[in-house]
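All protein chains but one are shown in place.
Letters A and B name the chains as they come in the text, with residue numbers starting at 1 for each one.
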Amino acid sequence: MTVRFEIGFTRYLAPNGKLVPGLPPFAADAKTIIPLYEAMVRARVFDAKAVALWRTGRLGTFASSLGQEAVAVGAASAMQETDVLLPSFREHGAQLWRGVTPVELLLYWGGDERGSDFKGPRQDFPVCVPVASHVPHAVGVALACKLRRERRAALCILGDGATSKGDVAEALNIAGVWRLPVVFVINNNQWAISVPVSRQTAAETLAQKGIAAGIPSLQVDGNDVVAVRMAVAGALERARTGGGASLIEAITYRLADHTTADDASRYRDDADVSPHWLEEPLIRVRTFLTEAGLWSKKDEEHLLQETTAEIEAAATAYLGIPTQNVSTIFDYTFEKLPEDLVTQRQHALGRRVQSAAPPAVQS
Amino acid sequence: MKTFALPDLGEGLAEAEIVAWHVAEGDHVVADQPLVSVETEKAVVEVPSPQAGRIARLFGKPGDRVLVGAPLAAYEEGVHADTGTVVGELSAASPTPSPRTRQGVASPIVKATPVVRALAREHGVDLAQVTPSGTGGTVTQEDVLRAAKALPGAGGGEPLKGVRRAMALNMARAHAAVVPASLFDEADVEGWWTQGADVTLRLARAIAAGVTASPALNCWFDALRMERRVHAQIDLGVAVDSEEGLIVPVLRNVGHRDTGELRRELDRLKAMVRNRSVPLESLRGATITLSNFGTMAGQYAALIVLPPQVAILGAGRISPRNFQGNSGVGFRHVLPLSLTFDHRVVTGGEAARFLRAAAEDLQRPA
Partner (left out) sequence: MAELKMVQSINLALARAMEEDARVLVLGEDVGVDGGVFRATEGLLGRFGADRVLDTPLAEAAIAGLSVGLAAQGFRPVAEIQFTGFIYPTIDQLANHASRLRTRTRGRLTCPMVLRSPAGGGIRAVEHHSESPEAMLAQIPGLRVVIPSSPLKAYGLLLAAIRDPDPVVFLEPTRLYRAFMEETPDDGAALPLDSCFIQREGSHVTLVAWGAMLRDALGAADLLAQEGTEAEVIDVATLKPLDEATILESVAKTGRCVIAHEAPLTAGFGAEIAARLAGRGLTSLLAPVERVTGYDTVMPLPRLEAAYLPGQDEIAAAARRTMSYK
């Protein structure tokens, strides 16, 4: 028996803001599309502020999501409140959409665990640093939803590099064979630090790794927030209603360095990056909105000013938050602190505490 | 720095207002990357970077109006330093401490378990003196107990405190520093001595006479600086024996105060010693010391010079002797004198002159 597979690619909004035939109705609905644009702008302004704070020694190493806002916002906007988000470390736009506050994000990247104690989305997972290790978690969360027969799903966002890891193969496989309510979104920004996707895998698409797990898999233009939203919304609804898992590869581009400590010009030409600015996700939506008469100059100005003010205020608030008490190093290790740790905590409290200043400026 | 100016945005405008920066100073940007959003008549437009590079400076803040052709951003020139990491910060190398050379062979620690050590401490046994009989030359409990039995008067010792402790420490220090020499003589005191005579005051006067003749004995010596300070005033330390031990209150300015005053002062000091209420100032600053040990027993003694002083005069028991004095032969009461001086500072001649003058004064009937 010969088995064939096909990976579809979807885009609705081209880089120039022009529509491709078959635009879903919501895209013309200002009430739906404008919040997506605003959220992407918010993500970008936040991102720039985080980088600026790092540069002045007031935030730790930060992974910028510049250029990838549509994947994060598009995917998160398709979730219902009771779904669970499991991000990697470059989905600030998704976390912000879900109700994680800019202050919480700054606390996390600024080196304070309270940043992961989300007051908003209580069940969402925190940022995951060991690449792909959160993908099995998503499967566990989905299993929990299924066992409880709840109309809920898990949304897991992972990078292109992550797809090379065994964790992903294992997780996709279980999600497939157990028909679990989980949607995997590959935030394919085409770079894993210095390794381009062409050297990450021989597979023509990353989506087809889902085929290997028996899961419906497709590709979308990751810079088209409409396409991302469409695909993820469909996949989540399928998941919640017993249709099982999906894998969506959203193709975008990492316009920033891997992290603020990285210097991408060491391994990729600036000249190769420039053309991708012409495909970036915010401009095409704004162009579309403007030409559809849904967005004006005043709206743009107002949005930029308001968002900048909000993010500035968040940065000020973050900078004013004092460091946690030294005892918090210990207090959350177990539900109840064992003897050994009580002694160690005492020792730590007795030491001269180092200044709580954020990391020093780099030369 | 390469500066980039606000380009002509069309619409015939001469200026635009900055709405929001999209990059910050220090950022690495590529060509076509939006630097800033500016407001024109018709729209908010993004101004893209003309080149790749690192932003050195941005000109203006949101709300500012920038003229077309005015500087917008400046780019760094030259190579940017490599951080050498993708997360966190690696601090710059600090000089590694140079390896310390071996300091020579220290004596090895006696092998004994902690329990054995505690036992040794308890019994006052010096482990280094114990012959080890355990494996590998370890001192065992039996070894310690055996050694303890051999110690005379093994038992609890009385720790020295207060005055006794101070004496132990001070005498040891003095012994370590001073180079003592002693000169002995006698004074014929038949002329004035009676049972109730005030010997101490006569001795004080004699010392004053000695100092007059030989001021070098009334001084302080600073061995570190190799300086001596000869004092004009004589502050006499008077050794007093008490229950607690040796206490030396100071009689000030004995050279220029009358006897009655000195006697009252001395009595006061002695009373305070008995009451243990002598103040600290009264124990400090003696320039020379007198020990009238003869009131108890003894004739001659090589006493201890207490730094920074350089001399101490000891007076022994006055006793009648068959003495060949100036007034002829016969039984005369004689006061033995012992002068110990620090030979680092005082010469034999100086000491002798002092002693002769003191003895002569003591021989005067009044």
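Note that a contact is a pair of C-beta atoms (placed from the backbone, for glycine too) under 8 Å apart; a residue touches a chain by one contact, two chains touch by 3 or more.
Note that this is a predicted model, so its numbers are computed, not measured.
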- Could you tell me which of A:Met40, A:Ala171 or A:Ala256 touches the chain that is not displayed? A:Ala171
- Among A:Pro136, A:Gly159 or A:Pro216, choose the residue that contacts the chain missing from this document, as touch is defined above. A:Pro136
- Among A:Arg55, A:Arg114 or A:Arg238, which one is in touch with the chain left out? A:Arg114
- Using the touch rule from the top, list residues of chain A that touch the missing partner. 84, 113-114, 116-118, 122-123, 125-126, 130, 133-145, 147, 154, 166-167, 170-171, 173-174, 177, 328, 332-335, 338-341
- Identify the residues of chain B touching the omitted chain, counting contacts across the whole complex. 113-115, 118, 133-135, 138, 140-142
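Here is the rule we use: only the chains that are shown with their structure count from here on.
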- Query: Roughly how many whole angstrom separate the Cα centroids of chain A and chain B?
  - Reply: 65
- Touching residues on chain A, where the partner in the complex is chain B: 44-45, 48, 51-52, 55, 60-61, 193, 255, 257-259, 261-266, 270-271, 273-275, 277-278, 283, 290, 297, 300-301, 304-305, 308, 359-360, 362-363
- Task: Could you please specify the touching residues of chain B with respect to chain A in the complex?
- Result: 19-28, 30-34, 37, 39, 42-44, 46, 48, 52, 62, 80-83, 85-89, 92
